[in-house]
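Removed from the display is one protein chain of the complex; every other protein chain stays in position.
What follows is chain A.
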């Protein structure tokens, strides 16, 4: 066991992990994060997405030890009036909601890099995330709305 500090949404969490502990398991079982979820275990669905230093990471694929001291953001760390969060709520961009936090973080990453994306750029950036309820049309509207409001 190694002790690492996972900085999640601005708060340091000192947790014991072993060399093979996945970041997703450390976040869910040690820190208590619920917004990152296992959907496939192979990095193919995006339900486990977190931001590490602002860049999206599939937390089901990476070791927790590599993120010692790295600033991590999970969807529950975004404010209720965050432009992406509020746009998703206003556009009803959810059905079961299980995958939605992953889409929210991917959209956050996109808008930070590209504040005024075209539809093609939105689709390309979100194409690695699966919404099995297929709420894609509402998600697209939400990202467009967030882009219009985004401070960047």
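Definition applied: a residue touches a chain if its C-beta (ideal position, glycine included) is under 8 Å from a C-beta of that chain, and two chains touch if they have at least 3 such contacts; residues count from 1.
Basically, contacts and distances are computed from a predicted model.
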Chain left out of the displayed complex - its UniProt protein name, from "Xanthine dehydrogenase family protein molybdopterin-binding subunit", "Sarcosine oxidase subunit alpha family protein", "Electron transfer flavoprotein subunit beta" or "CoA transferase": "Xanthine dehydrogenase family protein molybdopterin-binding subunit"
Candidate in contact with the missing chain, chosen from A:4, A:93 or A:111: A:93
Footprint left on chain A by the chain that the document does not show: 28-29, 32, 34-42, 44-45, 47, 74-76, 78, 80, 85, 88-90, 92-101, 104, 123-124, 126-140
